[in-house]
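One structure coming up, written as structure tokens, with questions to follow.
Removed from the display is one protein chain of the complex; every other protein chain stays in position.
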Amino acid sequence: MKIPLSYIFRNLWTRKLTTLLTAGGMALVVFVFAAVLMLDAGLQKTLVSTGSRDNAILLRQSSQTEIQSAVYRDQASLLETMREVARGADGTPLVSKETLVLTQIPKRGSDKPQNVVVRGLGPLGIELRPQVRIIDGRWFHAGTSEIVVGRSISEGFEGVAIGQRLRFAQREWTVVGTFDGGKSGFDSEIWGDVEQMMQAFRRTAYSSVIVRLIERSELTRLQDDIKGDQRLILDVKREPEFYAEQSRTLSTFISILGLTLSIIFSIGAMIGAMITMYAAVANRTTEIGTLRALGFRRSSILVAFLLESVLLAIVGGAAGLILASFLQAFTITTMNWQSFSQLAFGFDLTLHIVAVTLVFSIVMGLVGGFLPSVRAARLEIVDSLRAA
Amino acid sequence: MVSITHLSKSYRRGDQVVPVLRDITLAIPAGDFIALMGPSGSGKSTLLNLIAGIDKPDSGELLVHGEDITRLGEADLADWRAANVGFIFQFYNLMPVLDAFENVELPLLLTPLSRRDRRERVETALSLVGLADRMEHYPNELSGGQQQRVAIARALITDPAIIVADEPTGDLDRKSAEEILGLLRRLNAEMGKTIIMVTHDGHAVESARHVTHLEKGELILG
Partner (left out) sequence: MYYLKLIFKNIFRHKLRSLLTMVGLVVAILAFGLLQTVVNAWYAGADMASANRLVTRNATSLVFSLPAYYRERIKAIEGVTAVAVSNWFGGIYKDQSFQNFFATFAVDHDVFFDLYPEFKVKPDELLAFKKDQRGCMVGRLIADQHGFKVGDVIPMTSPIYGGGTWEFTVRGIYEPKDETTVTRQMYFHWDYLNEQMKKRFPKRAESAGVFIVQIADGSRAAEISQAIDKEFRNSLAETLTETEKAFSLGFVAQTEAIVTAVKIVSFVVIVIIFAVVANTMAMTARERLAEYATLKALGFSPGFVASLIFGESVLISALGGAAGILLTFPIAAGFKSAMGSMFPVFYVTGATVAMQVAASLAVGVLAGIAPSIRAANVRIVDGLRYAG
């Protein structure tokens, strides 16, 4: 294509209003598209970072969530004896028996209570989550009605500051600290002593058991051993994978809804590009004829106009991406349907998303500009020179 | 240089076939400066288009410098034009978004010349038409006469065999028209360029060596 790029650039620059409006429309579409991808990536990131590859989580068979599961005390004790379980310096098996319940707390700025996960665990449980650390106050003391709240809870909900008390299960619980869950699902939880929780909620069974594997590869062996034992009707999963599964419904919903919307919107933007490019061809008919007379081929004309359309789309796409990148400052808290509790997650802009978004923009430019470019290429020299 | 034998061309309008050129036979020697005249609808512009290779006749032979261009396919014809034809239009037909330099450079982009060689030639061509100091001006910053001079520089840049001009002075005032015609005369006299010009302008005719009249698609000898 021998037509100079400066010809293409400057034609966009000359018609500033049109270029602005057309690229602007595309920028909005790209914004929505990128936002959806970023939201889904943020959701995945939050859940995947919940949990460590060194840990396995055990639940009652075919429970999809910890809330639905029940692991009896005798089963939990049996698990402590399994050979794949790592032991601490003093020989204690690194097994955390945990109980999960839901309680309702009003969100900040509203009086509508929302479901929040309360996790009862012991000091071993905290040890098994090295990515979690206290950022304000301290951990709760075992055997007390003290609780600590995750960062998203402390930021998004009422009445959970240090020193304040929450009332649930007919008891008052004092908040003694705030913890950072490492941008994982734990940020949306409240933690307290497991035995106290079990008593208050009159539970006789734990919800789940988390174990540290002696080696990451031991998971399969553990799964086989559990399958072989009649008393242990449990599912064993690697912790991050379990949490990733938890978000599947929400993630699928976000993806489908978002992508459908983006495609529909892109039709609008592509129509905008088409209108603009048809006008460009109509206004430059004499130029096209002149270029052809001078010896430029039809294919060069086609490519030149296609490039103009693609360039327009890339400008719009870049603008939309930049706008979308500001979303990274926001967090969304909504209900994760599978676990039935509130989950906070943010927008994550990855290099992959940038690449996919740019490709999306380019495709919009190509599709929108295609027919007008073909029309430009198909003009007969004599006709286009005559049209002054 | 240009040898036309029994050339005919007609246009379709709906189901009607309108003949524009009927059986034209004409020879234009190399180095000639010929003016084509005739009333509106006489077919003079069509004849010019056929000679320039931007339109194809229905029948007949058209040899330019020995080559029968009626036999060339579209792509070959485009290449042929790039090397052999220089165009001058009534409304200059410059690219508004390119400056004078870039406009003149355009035809050279179809050649394998290096950037430096191109620059040299463009500067030479613009000096020839007296616009060396206006290289970076855009068409909307130039007067009509200046724009036409840029167009002439563009027409010369590939050193073509023939120069076709369609009403080159049609949009110019008296003074500018004179300048342009003077330029064309020089190109013909000093550089030996073969020029075929369609015109209504009486003064323009005076600059040419020969005049040919067309009426209703036929040559009137005179």
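Going in written order, the chains are labelled A and B, and every chain counts its residues from 1.
Here is the rule we use: a contact is a pair of C-beta atoms (placed from the backbone, for glycine too) under 8 Å apart; a residue touches a chain by one contact, two chains touch by 3 or more.
Please read all numbers here as calculations on a predicted model, not as lab measurements.
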Displayed chains that the missing one touches are A
Per the whole complex, from A:Leu5, A:Ala142, A:Ala161 or A:Leu257 the residue touching the absent chain is A:Leu257
Of A:Leu5, A:Leu21, A:Ile135 or A:Ala161, the residue touching the omitted chain is A:Leu21
Per the whole complex, from A:Ser96, A:Thr276 or A:Ser384 the residue touching the absent chain is A:Thr276
Given A:Gly88, A:Pro113, A:Pro130 or A:Gly159, the correct residue touching the omitted chain is A:Pro113
Even though one chain is not shown, subunit A touches it at residues 17-18, 21-22, 24-25, 28-29, 31-32, 60-64, 67-68, 101-104, 110, 112-115, 168-170, 201-202, 204, 254, 257, 261, 264-265, 267-269, 271-272, 274-276, 278-279, 332-335, 337, 340, 342, 388
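The rule is short, and it goes like this: only the chains that are shown with their structure count from here on.
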Per the C-alpha means, the centres of subunit A and subunit B lie apart by a whole-Å value of 64
As the complex stands, subunit A meets subunit B at residues 2-4, 6-7, 10-11, 13-14, 286-287, 289-298, 381-382, 385, 388
Touching subunit A in the complex, subunit B uses residues 49, 52, 54-55, 74-75, 78-79, 81-83, 85, 87, 89, 91, 93, 95-98, 102, 106-107, 109-110, 154
